[in-house]
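Excluded from the complex is one protein chain; the other protein chains are retained at their positions.
Labels A, B and C are assigned to the chains in the order they are written; within every chain, residues are numbered from 1.
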Amino acid sequence: MKNVPFKGIIAYPITPFDANENVDINLYKTLLEKLIVNGAHGVAPLGSTGVMPYLTDSEKEAITEATIQQTNGRVPVLVGVSNLTTERTIYHAKFAEKAGATAAMIIPMSYWKLTDDEIVKHYDAVASKISIPIMAYNNPATGGVDMSPALLKRLLEIPNVTMIKESTGDVQRMHFLRKELGEDVAFYNGSNPLALAAFAAGAAGWCTAAPNLIPKLNVDLYNAIQNNDLKAAQDIFYKQVNLLKFIVNKGLPRAIKSGLEIQGQNGGHLRSPLQPLSESEVAELKQVLNGIQV
Amino acid sequence: MKNVPFKGIIAYPITPFDANENVDINLYKTLLEKLIVNGAHGVAPLGSTGVMPYLTDSEKEAITEATIQQTNGRVPVLVGVSNLTTERTIYHAKFAEKAGATAAMIIPMSYWKLTDDEIVKHYDAVASKISIPIMAYNNPATGGVDMSPALLKRLLEIPNVTMIKESTGDVQRMHFLRKELGEDVAFYNGSNPLALAAFAAGAAGWCTAAPNLIPKLNVDLYNAIQNNDLKAAQDIFYKQVNLLKFIVNKGLPRAIKSGLEIQGQNGGHLRSPLQPLSESEVAELKQVLNGIQV
Amino acid sequence: MKNVPFKGIIAYPITPFDANENVDINLYKTLLEKLIVNGAHGVAPLGSTGVMPYLTDSEKEAITEATIQQTNGRVPVLVGVSNLTTERTIYHAKFAEKAGATAAMIIPMSYWKLTDDEIVKHYDAVASKISIPIMAYNNPATGGVDMSPALLKRLLEIPNVTMIKESTGDVQRMHFLRKELGEDVAFYNGSNPLALAAFAAGAAGWCTAAPNLIPKLNVDLYNAIQNNDLKAAQDIFYKQVNLLKFIVNKGLPRAIKSGLEIQGQNGGHLRSPLQPLSESEVAELKQVLNGIQV
Partner (left out) sequence: MKNVPFKGIIAYPITPFDANENVDINLYKTLLEKLIVNGAHGVAPLGSTGVMPYLTDSEKEAITEATIQQTNGRVPVLVGVSNLTTERTIYHAKFAEKAGATAAMIIPMSYWKLTDDEIVKHYDAVASKISIPIMAYNNPATGGVDMSPALLKRLLEIPNVTMIKESTGDVQRMHFLRKELGEDVAFYNGSNPLALAAFAAGAAGWCTAAPNLIPKLNVDLYNAIQNNDLKAAQDIFYKQVNLLKFIVNKGLPRAIKSGLEIQGQNGGHLRSPLQPLSESEVAELKQVLNGIQV
């Protein structure tokens, strides 16, 4: 078995800003701590939820260091280090490793659509410069490129590319990953509404922003699956599915911020051009949250 | 609970032709009998697998009568009665009821995209002329129109529209059906590669052509789900997933015919323009079938 | 140059029904006559506009004969003979030829997606049974299959397949047809909103239902192109573009029927499940028609 340090619920913290749209590190640590004490099996800063592409290099470094320090070894840390250029990706991957990250998550961001060869060369260049394992992340909606199962197979030939995260929203991709890549390859689900289907298909974990709002339901779903209790898992999933759909449809950073505020917590500010949910969207989210019987 | 006479594995027989491309009723009965004795919980003639749209009115009537006669009450019979015009749909629905069908399956076939109002009016006109329950069938790929969950909700207000079959291949549709329409509404999966995900989501049954080739694996999957044994279900599903994908990709009538022949049975002829699988496709199917360890 | 009997504006008559949803042949002839005297360079019965797939075999034959009789040689007649099965396509193609049609239009209707080989075999089987030229018609939205330029090239190797009609709505397909198939191959535009772009790209003609409502604007556009007067063509096109978009969006049979009625003519009835435009849609169409300054 390759080096696979994650399983279960891998929680995405948001990156909160202050009123001047500067990163609010203290609030970040508070929100991160809540994820850990509420049972997340891992944390993943600088993902889409953490608006990584909207941050400067030094802001990314500050978030990385704050995460390692606050987590303090209680759960493994998966740091997003993706960048449009190979040179910057290497830079952030090395920074994450040095800071103490457990693993690095890399999506092939692409303004110009990358060929398969370009993508392999990109991962190879980064992987050769670090020793920690890499999770290759496929999300055409945000990354701009859809990595085929065949390409993912090529990436897994790179020694420290050991994990795959799938966010296409197509459960058949997971069937392929399990069937073609073998039971030894760990694949993770990044599509919230597919949480039940992905676990049913054998996903090792679920990377999700939902634990910011409903950590118990997320962890309970994983436990039901571990207990081979499909009926319970189905029940628990249907309690949360409307929220999962809502936060995906509205954009995770915006939806999580509003949800935290509805729950009486501080969600911080967003960085422009991202704007808070509208009043009617907030009302809808209240209704969804109230509709959850835990 | 509304009138819902189907659950489990609902098997689609193919409609075989003779060398002159006329329907071969004797071979049809033989293949149908095999589905029943191999454990199908229901049979569904005149579906896509049965190339219903390629048949004349009298051929459809002959298939309907042969099915009722051969089944002889052992399992419920779901007859496809869809037609481009409302008048012909009513005609075939009445014929099916009179012949003894348990229920009618109706997809809103559309050359011209139908509006929601046109679709409701169509179902309403047919439903008012028969007493047996109707399964509304959503399959944009073959029917040409994608019925939204909101539209399906409207259809379910028609008293004898009691069942929904979803073949979009998107498991999230099933989440919506279960969540919005309530646990009382029976929904069926018509997308073979989603068999596991759909059962995990609570589907009452699986309408499938696969029992023509692998009846035991299909029934075993349903039984594992009934036993709340997800690990076993996962195992059984992964044994058959490659075949499920193959028969969908190649077109069910063509793939089932070839599969039967590989298994040493008579699959009959196809009606033009449909042509048998190519030699290389047959070789691929052999490999897929051989790869299944029952 | 191959046998190419069409150019300019090829007008689609609608197939009107009486109050009992039976074909109204007398009204059909009246509407057809109007197309001819208003300048159409050809007529095309039994197309999508003529709701061909909703008609019985004998209704199709009656429309074919009525068209030949009423046209009486004044303009060429292109008869739609498409059918799901090869056998029925051959039947209708032979009927059309015997009745006196100038050419036959064939779209590969497909419930089951056809392979390229199946499509070639289908056209080949039909073409070998008739002597009149065939227009191959590509319209994935209604036919269910998208014929690639490479496949169209193969079809053109069949001696009496001499014309291609493109309705994908993608002008780049026409560039390919012209560039790859050579200037000798006649291609026709079937996408109303692309009328100007298609003529600019070199289309030999425009198959359209619009002459039922705005024959002069349609013919004027063709004339401006013939006169190499792009500025005039642009002007004439922008006068009609909103109507072209409206009738496509609402479905041609429904929109033309309503438009005729707004213009004080008898548009007949539709056959269920097709229903008339809603009141608000009729109001919108009135506004579009009023907005045209001829």
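In this text, contacts are C-beta pairs under 8 Å (C-beta built on N, C-alpha and C of every residue); 3 or more make two chains touch, one makes a residue touch a chain.
Values in this document were obtained by computation on a predicted structure and should not be read as measured data.
Would you mind listing the shown chains in contact with the chain that isn't displayed?
Answer for the hidden chain's contacts among shown chains: A, C.
Which residue from A:Pro149, A:Pro215, A:Pro253 or A:Gly268 sits in contact with the chain not drawn here?
A:Pro253
By the contact definition given up top, give the residues of chain C that touch the hidden chain.
Missing-chain contacts on chain C: residues 169, 171-172, 175, 178-179, 193-194, 196-197, 200-202, 225, 228-231, 233-234, 238, 241-242, 245.
Even though one chain is hidden, which residues of chain A still touch it in the full complex?
21, 48, 51, 53-54, 84-87, 108, 111-115, 117-119, 121-122, 125, 142, 144, 251-254, 271-275, 278
The definition used in the following text is that only the chains that are shown with their structure count from here on.
Just say which it is for the chain contacts: an open line, a closed ring, a star, complete, or other.
line
Just curious, how far off is chain B from chain A if you go by their C-alpha centres, in Å?
38
Using mean CA coordinates as chain centres, what's the gap between chain A and chain C in Å?
51
At least two partner chains per residue is the criterion; list those residues in chain C.
Residues of chain C touching two or more partner chains: there are none.
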